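Part of the complex only, each chain left as placed.
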Amino acid sequence: MSDHHVYKKVEIVGSSRKSIENAIENALEECSKSIRNLEWFEVLETRGHIEDGRVGHYQVVLKVGFRIMNS
Amino acid sequence: MSDHHVYKKVEIVGSSRKSIENAIENALEECSKSIRNLEWFEVLETRGHIEDGRVGHYQVVLKVGFRIMNS
Amino acid sequence: MSDHHVYKKVEIVGSSRKSIENAIENALEECSKSIRNLEWFEVLETRGHIEDGRVGHYQVVLKVGFRIMNS
Amino acid sequence: MSDHHVYKKVEIVGSSRKSIENAIENALEECSKSIRNLEWFEVLETRGHIEDGRVGHYQVVLKVGFRIMNS
């Protein structure tokens, strides 16, 4: 077994009408459908659309790190 | 009708005793009193005051973008 | 009495299974055990661990400012 | 007459289907309708919408500086 690992990061944007945390969860949920071994996330940007003077959607830009299999 | 739009951004700071999301909503609510066509926001900084070792107020610095009328 | 104050900032990382706000509160609670006169915080980074494709812990990196006694 | 001037900067976003330069000109044209003494601009971001795999609109975020009258 190797004594070191290699990870990859992808950049995704999750959105939610409810909260910043929910936008993060939505992004991770989608991400985990196609990628295994998700290990950590980093928030790069928090932003959103405004509808009628109120938050319409929160949009959170994330980097998500995962371990490359067999590395 | 024009095939392009021009937007302006203003920088505002909202605060709330409750949450980061609520500080954003408070900023947008105030902003929408004087500006129409608010379209998006970008969070620049999240900070706050501490009272008795706990969060007193969250303060969220935002850029808010709006479309210039008739552009 | 002096007409000016001096402050110091320390960098701490709070974590929480619940929310970004809760991670901030956990950091401040720990910080206030050993430091008096905490006055403000600034969020530097928001990140977290992923467990089973969902947020395991939010981790929030903060700078916390406090007034130096007698300054 | 004063030996110094004071300037203000505003942040605007111009767009164009044609080019980056045209997006800048569109932003300045709109800006000059309401502000006099425009003196310089700084490009902060260049971005755009994609339509059918091609650039739909260029969007250029600018800071525009103007001299405050009588300063």
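Note that the chains take the letters A, B, C and D in the order they are written out, and that residue 1 is the start of every chain.
The criterion applied here is as follows: contacts are C-beta pairs under 8 Å (C-beta built on N, C-alpha and C of every residue); 3 or more make two chains touch, one makes a residue touch a chain.
Bear in mind that the values here come from a model prediction, so they are computed numbers and not experimental data.
A.B. asks: Taking the 4 visible copies as a start, how many copies are in the full assembly?
C.D. replies: 12
Keep this in mind: only the chains that are shown with their structure count from here on.
A.B. asks: Can you spot which option in B-C or B-D is basically A-B again, with over half of the contact pairs the same by residue number?
C.D. replies: Interface equivalent to A-B, from the options B-C or B-D: B-C.
A.B. asks: Nearest whole angstrom, what separates the Cα centre of chain A from the Cα centre of chain D?
C.D. replies: A distance of 33 Å separates the two centres.
A.B. asks: Measure off the straight-line distance from the CA centroid of chain A to the CA centroid of chain C, and report it in whole Å.
C.D. replies: Going by mean C-alpha positions, chain A sits 23 Å from chain C.
A.B. asks: If a residue has to touch 2 or more other chains to count, which residues of chain A qualify?
C.D. replies: Where chain A meets two or more other chains at a single residue, that happens at 20.
A.B. asks: Under the definition above, what is the set of chain A residues touching chain B in their complex?
C.D. replies: These residues of chain A touch chain B: 19-20, 45-50, 53-55, 58.
A.B. asks: With touch defined as at the start, can you tell me which chain C residues reach chain B in the complex?
C.D. replies: Its residues touching chain B are 20-21, 24-25, 28-29, 31-32, 38-43, 64.
A.B. asks: List the residues on chain B that touch chain D in their complex, please.
C.D. replies: Checking each residue of chain B against chain D gives 3-11, 63, 65, 68, 71.
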